[in-house]
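Supplied in structure tokens, the structure appears directly below.
For this depiction, one protein chain was excluded, whereas all remaining protein chains were kept in their positions.
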Amino acid sequence: MIAMENAAYVVGSYVVTLGGIAAYAWVVLARARRAARQVPREDRPWT
Amino acid sequence: MTTDTRSERRPTSTTFTRWLGAAVLAGLAWLALFGLVLSPNDRVQKTGVRILYIHVPTAWLAYLAFIVTGVCSVGYLWKRSRNLQWDRVAGASAEVGVVFMGITLVTGMLWGKISWGTYWTWDSRLTTTAFLFVTYIGYLAVRDLGGTHHQRARRSAVLALLAVLEVPLVHFSVKWWRPLHQQESVAEGKLNGLMMFTLFVGLVAFTLLYVWLVLHRQRAMAMDDMVADQGLDAALAERREEAVR
Partner (left out) sequence: MSTWQIARLVAAKDLRVEWRSRVVTNQVLPFAALVMVMFAFALDNDQALTRVAPGLVWLAAMFSLLVLVQRAFAVETADGALDALKVAGVRSSGIFLGKALALAAQLAVLEAVLLVAAILLYRTEVPAGGVGVLLATYVAATAGLAFVGTLYGGLAAGARGRETLLPLLLLPVVAPVLIGATRATEAALGTNDAMPSEGWPWFGLLALFAAVFGAGGALAFGSLIDD
């Protein structure tokens, strides 16, 4: 990893992928939390 | 008590998704370790091969996500009972697919810059992928058009099936338009054992990630639908009270 050729591109692509997925996952959970405020626990079939 | 607060913070979590999430995190960490540090450089592609360990799995998962959307759309339209669960899984899968495809396009450009010296070439695979991306952005926009849940479900299911017609036509017309295309970007069987293993780790990690994301998103959508129904019921009750008064 140290002194890798084209390191900016390689590390950049990992950052984009993992960062993008983390951001999306956060959005999904945040939207779920917002909706959950109005849905009582017993109405959620998965719990 | 602890489980109570926990489930309010993560209302779409279950024991299964928590274990799955832990496995995803472990898989991605493992992938970063192998992809960036442990695996050797390729003889031809040099460091470029390291991008492929994340690029190839996200691309495959994006395609898989769109296939799942198509299958679930058929599932919704097939039975007269019209189960909205099919529709929500189709929508969640398309959304995850769009995210994965967007990431794939960016990492593909970075890989292209290293390997071909240019971010973009107009070969059929790249162009079709870009069209897929735009098509499913349109699909997601149509899901937000409003109306009842079943209107949304039917509209988007038909649109998903039209996309199934569209994609091969776009692919073949572009292929015909630019017959000379770049060498296969996926490994041509020249990867050694450790490289294949790293790619395999990536594939497993991203597949688990896909399942985790779709489960959570689909449950969030179910709650959104319930909230919309509650709003409708409340509005109806209000109207009824007004009428009585």
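A and B label the chains in the order they appear, each numbered from 1.
Here, contacts are C-beta pairs under 8 Å (C-beta built on N, C-alpha and C of every residue); 3 or more make two chains touch, one makes a residue touch a chain.
None of the values given here were measured: they were computed from a predicted structure.
Participant: For the chain that was dropped from the view, give me its touching partners among the shown chains.
Facilitator: Per the contact definition above, the missing chain touches B.
Participant: Who touches the missing chain here, B:Val37, B:Ile67, B:Leu145 or B:Met196?
Facilitator: B:Leu145
Participant: Hey, which subunit B residues sit against the chain that's not shown?
Facilitator: Subunit B touches the missing chain through residues 77, 131, 134-135, 137-138, 141-142, 145-147, 151, 154-155, 158-159, 161-162, 165-166, 169-170, 172-174, 176-177.
The rule is short, and it goes like this: only the chains that are shown with their structure count from here on.
Participant: Per the centroid of Cα atoms for each chain, what is the distance between subunit A and subunit B, given in Å?
Facilitator: Chain centroid spacing, subunit A to subunit B, equals 13 Å.
Participant: For the complex, which residues does subunit B have touching subunit A?
Facilitator: 7-12, 14, 28, 32, 35-37, 41, 46-48, 50-51, 54-55, 58, 96, 99, 102-103, 106-107, 110-111, 113-114, 209, 213, 216-217, 219-220, 222-224, 226-227, 230
Participant: In the complex of these two chains, what residues of subunit A are touching subunit B?
Facilitator: For this pair, the touching residues of subunit A are 1, 4-7, 9-14, 16-18, 20-21, 24-25, 28-29, 31-33, 35-36, 38-39, 41, 43-47.
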